[in-house]
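Complex shown without one protein chain; remaining protein chains in place.
For reference, chains read A and B in written order, and residue numbers begin at 1 within each chain.
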Amino acid sequence: MNSLFERIIRLRWWILIFLAIIAFTIFAGDFRQDPTTAILAATLRHSTPLVLGALCGMLCERSGVINIGIEGQMLMSAFVGFTVTAATSSLYLGVAAGLACGMLMGAALGGLTVSLQGDQIIAGTVLNIFALGLTSFLYTPGETIHSKTPRINVGPLADIPVIGKIFFANQPITYVSLLLVAVIWYSLFKTTWGLRTRAIGEHPSAAETVGVSVAKMRYLNLIIGGGIAGLAGAYLSLEAVGSFERGMTNGKGFVALAVMIFGRWNPVGAWGAALLFGYTNAIQTQFQFRGWLTGHPQFIGMIPFIVTIVVLAGFVGRARPPAAIGQPYTRE
Amino acid sequence: MKILRSALVPIIAVVLALLAGALLIQLSGSSPREAYSALFEGSFVGWERFGTTLEKATPLIMGGLAVAFAFKGGLFNIGGQGQLLFGALIAGAAGYGFTGLPWIIHMPLALLLGAAAGAAWGAIPGVLKATRGAHEVITTIMLNFVAANMAEWLCTKVWRKPGDILVRTPMIEGSAEIPTFGNIPLGFLIAVAFAFGMWYLLQKTTFGFEVRSVGLNPNAASYAGISTKRIVILTMAISGFLAGIGGSIETLGVLGRYEPGFNAGLGFDGITIALLARTNPIAVIPSAVLIASMDASASLMQFKAGVAPEITDVIEALILLFVATPIIVRWFFKSRQGEEISFGANWGSS
Partner (left out) sequence: MNNQQAPLALEAVGICKSFGPLVANDEVNLQVEKGQIHALLGENGAGKSTLVNILFGLYKADEGEVRVAGEKVEMNSPHDAIEHKIGMVHQHFQLVPVLTVTENIVLGDEPTKKGGVLDFEKAAQEVEALGKRYGLEVDPRAVVEDLPIGYQQRVEILRSLYRQADVLILDEPTAVLTPQETDHLLEVLRSLTAEGVSIIFITHKLREVLAIADKVTVMRRGEVVGATDPKETNEEGLAEMMVGRSVVLRIAKSEATPGNTVLSIKELNVLDDRNQSALKDFSLDVKEGEIFGIAGVEGNGQRELVEAITGLRPLVSGSILMGEKEMSGCSAREISEEGISHIPENREKHGLVGPHSVADNLVLNRYFHSPFAARGIRQTAAINEEASHLVEKFDVRTASIHNPARTLSGGNKQKVIAARELSHDSSLLLAAQPTRGIDVGSIEFIHQQLVNARDAGVAVLLVSAELDEILSLSDRVGVIYQGKLVAVAPTDEFTRIQIGQLMTSGNS
């Protein structure tokens, strides 16, 4: 009990910010239940691709590999998922295809950085450029899918006022993302896989000298992470928008990196950061709704990004990444 | 001799990428021979086409220099897009805002004001990194978005010509234009001059030595008495300055005004070019011309060979891939000599 109390004291600033945000939301929602709920629900939705992207980046960087190709993974998966669904009329096949595409790209990143010992930044950039070029090259406008993924209400839980609407009346990938935060947090800190992953990101030779194969683990994590990024891509085209556009990720992969650094490479922290960012997106619509800053919509558009910079510079400061990232590992 | 050796890897990479691209073109149903001859024709045959290629290469050179210079200092400037944008915008504003000035004053003034705007936009992440340790990848990307929004607002509210439906600045005065000599754009020559200037700055001056030292080993640099904070801020400011010049030249030499969306992706192309040139300022020139040639002839390739213009993006990615992978470097050079630039090494430092 003591440590819980200590934790609350340590996180007091974040808790204050959280309460301030809730208060502001209620104010922005005109003190009515429906708009307030809508804002918070939109927050969760906007945060989904970001938290998935951040989890991908986190798995990679915790293992010691920088992945700035998340943007490319998301874009490619969005495209593949959309195309497969359009061809087969099956949303589930589309999502699966997006997942598989992400995993493949993760494996490609592994090949470039682990086996070929290439520079990780270049490898990620290559993925991004490839994805943008290939998806634009192959995309034929005019294809459509019949619907987005359906909203699933979790039984009676969805009827709880406010909380129910936010957490229990969502689409599948959103649920999966919430689950993944918990699963990855648990796995990273309580299982052997998590211990070994953290070890190879901090001090790979320490792990190698007790018989853990750094190369194998990095491949594994890059592929799993890639799959998660693939989910994020599938979310964009199949759950959020319902179609594909050239360059539709529009920098979300990089914002996910910001979310990851914000969250200090911790799944729960990343989720919080993603929510913050998602909130700034959600509140934009409310601004327009309430007629604030109507004459200057561009300033509304700037809000998410300025908030990110302020919080990053003001509160996060020198975030310390896993010690061994950026360098290819070789035994000799 | 050393120059030839270090040029060998990118050249081989380009050749390999073109071969792979040819395969892709074949698979998509077109003829690689037609496509590649259109590629060459579209960019180099005829002075007018050549001039267009050089014109397109100019912002790529400046964008590439911006990223390359920052890399030398150990920094990832992904904000070239925003810095370039502000450069273009401010140059456009200065171009139409001042009247009655002779060309010899107006043009350089507009150019430098645009560059200063880029420098300021670049300095912000530099200061945040130096004082607060905020990672520049994040801040520069965020600032790109902020820049796009702010530029739109400025164009809509402050600098729009009354009666103009489109969101853009008015045309610049003739006295602010950057001319072309025959078909060679002066802007291209300015960019080339900057490339050589940056090379000189980095290799021959004490400041350049300090920048490179901080980029290679910030710990040893501070032990040697170099103020890493000062270098970080200056490096980002100069990087932004270079990007700003690129944007200014686009406005003053090509478009004549600032239009939002005029160069979607130019900042990111700068990253490709810097990586392709392995951060060598002089090598940025041929890299930029290569990429520009592909962009310039994309439409001709489509017209003559029926190939989708995005194939050039794929080829560019392949070039980068082959340049980057050390296995290929080691395959062609038995010895391990030569500078191996590790971009990832400074990711975690603050």
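Please note the rule applied: a residue touches a chain if its C-beta (ideal position, glycine included) is under 8 Å from a C-beta of that chain, and two chains touch if they have at least 3 such contacts.
Quick caveat: nothing in here was measured; it's all calculated off a predicted structure.
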Selected residue (touches chain absent from view) among B:26, B:131, B:219 or B:299: B:219
Candidates A:33, A:88, A:205 or A:288 - the one touching the absent chain: A:205
Among A:24, A:139 or A:193, the residue in touch with the chain that has been omitted: A:193
Touching residues (missing chain, whole complex) on chain A: 190-193, 195-196, 198-199, 202-203, 205-213, 323, 331-332
Touching residues on chain B - with respect to the absent chain: 204-207, 209, 212-213, 216-217, 219-227, 336, 339
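Keep in mind that, in the parts below, only the chains that are shown with their structure count from here on.
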Computed distance of Cα centres, chain B from chain A, in Å: 29
Parts of chain A lying in touch with chain B, wherever the complex brings them together: 66, 68, 112, 116-123, 125-126, 129-130, 132-134, 136-137, 251, 254-255, 257-258, 261, 295-296, 298-299, 301-302, 304-306, 308-309, 312-314, 316-323, 325-327
Chain A-facing residues of chain B, complex: 76, 78, 128, 132-135, 137-139, 141-146, 149-150, 152-153, 156-157, 271-272, 275, 308, 310-314, 316-317, 320-321, 323-327, 341-348, 350
